[in-house]
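For this depiction, one protein chain was excluded, whereas all remaining protein chains were kept in their positions.
Chain naming follows the written order as A and B, and within any one chain the residues start at number 1.
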Amino acid sequence: MKVLLSTTVNGEQVQEAVLPRTSLADFLREDLGLTGTHLGCEMGACGACLVLMDGVPVHACLVLAVQAEGSTIETIEGLNETGAAADLQAHFHDRNALQCGFCTNGMLMSAQALLEANPVPTRDEIRDALSGNYCRCTGYEAIVDAIDTTARDRAARTEAAK
Amino acid sequence: MKLEGEQLLSADPQTVWAALFDRDVLAEAIPGCESLEQLSETEFTAVVKLKIGPVSARFKGAVTLSDIVPGQSCTLSGKGSGGVAGFAKGAAQVTLAPEADGTRLCYDADIAVGGKLASLGNRLIGATAQKLTDAFFTNFSDALAQPEEAGPT
Partner (left out) sequence: MTLHIGQSQRRENARRHLAGRGRFVSDLALPRMLHAVFVRSPMAKGRLVEIDTSEAEQSPGVVRILTAAELNARCKPWVGTLDHFAGMQSPPMSILAEEEVLWTGQPVAMIIAKSRAEAEDAADLVMVDIEDSEPVTDGAAALQDGAPLANSGARDNLCYEALLETPAVNEAFADAAHVVEASFTFGRHTAVTLEPRAVIADFDPSSGALTVHHGTQTPYQFQDVYARHFGLPEGKVRVIAPDVGGSFGMKLHVYNEEMGAVAASMILERPVRYVADRLESFLSDIHARDHIVKGRMALDAEGKILAMDVDDLAPVGAVSAYPRTSAAEGNQVIRLMGAPYNMPDYRGRLQVAFQNKVQTSQYRAVGHPIACAVTEALVERAAEVTGLDPFEIRARNLIADDAYPHVSATGYQFEKLSHQASLAKLREMMDPDALRADQARLREQGIYRGFGIASFVEITNPGAAFYGVGGARISAQDGAVVRMTPSGDIHCAISVTEQGQGTETIIAQVVADQLGVSPERVSVTTGDTATTPSGGATWACRGAGIGGETALRAGRKLRERILTLAGALLQADPATLRLEDGAVVDVATGEARITLEEIGRVATYRPDTLPDGVDHSLTVAHHFAPSGYPFDFTNGIQGSLVEVDVETGIVRILKHWVVEDCGRIINPLLVDEQIRGGVVQGLGPAFFEECQYDADGQLTNGSLADYLVPMACEMPDIEIAHIETPTEDTILGAKGVGEAGTAAAGAAAMNAVNDALRPFGARLTQTPMTPLRILDALDAARKQRTDP
């Protein structure tokens, strides 16, 4: 039996009837067509499905859609539109920090959350923060570089603004 | 996977022996048992619902008793299929020895699982099998105790 779900996704009010067993990932991908959220393991190990739920990265494969009742969800599509991570995306592009692109959504989510919490992380801290994000293509170094560069750029801009 | 253990039961060997072959006692003792049919004196079929780690399934299985030395020992062999969840099979050598205030039941089992159970639940199977075995003997022990409690004292 479907239940009514009210939530905010990428700034838009959403009201949909969902089956209680539907995962947030399936809801976003199939009901809302937000296919930028990917599924790689469906057990919270690979990080491809990370979305921001009330500002915190969560595995959309481990959260039920009904748990998002009253929450604010932001997916890669939303993050892209707000431009909040435009510099991070640009550094990923410049450093070629992605190949097949399947992990990229989750990498951006983890990186954005890391830089909120720790604006100038060390390389080891960046590597630690990505410990739940699997990438088969890049070997990670380019991703670490892109986040590192973004952090230093943001810090420099903050400093300049003072 | 090997499982060994023993259980002190507060009933004499003859009572324990009879209970091992008693459909009603077994149905109560087997964890998650939904149904148990006795086909012959030594053959049963069962439907059991189990959850091991991320996999839960209803197993349809057969249990056979063999190598019977009445009152002393037998081998319980079972094989259950849980559809796509996989299967479990195993054999347990059970021996009974009289003790001062009851019976010492020793078991020595070899269990194998397959399919999704093996691929996803492997880390949990050892612990789960031990838990299920403990549950079986606790239930079995309780079932043995009940008629005595109900009987005249």
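Brief remarks on what is shown
The rule we apply is simple: a contact is a pair of C-beta atoms (placed from the backbone, for glycine too) under 8 Å apart; a residue touches a chain by one contact, two chains touch by 3 or more.
Model, not experiment: these values are computed from the prediction.
Check B:L3, B:C106 or B:L120 against the missing chain and you find that the one touching it is B:L120. When the missing chain is restored to the complex, the residue among A:A48, A:L64 or A:L115 that touches it is A:A48. When the whole complex is considered, the residue among A:V9, A:L24, A:C135 or A:A151 that touches the unshown chain is A:C135. By the touch definition given at the top, subunit B reaches the unshown chain through residues 57, 60, 81-87, 112-120, 122-123. Counting over the whole complex, subunit A has residues 19, 21, 29-30, 34-43, 45-46, 48, 75-77, 79-80, 89, 92-94, 96, 98-105, 108, 123-124, 126-128, 130-144 touching the chain that is not drawn.
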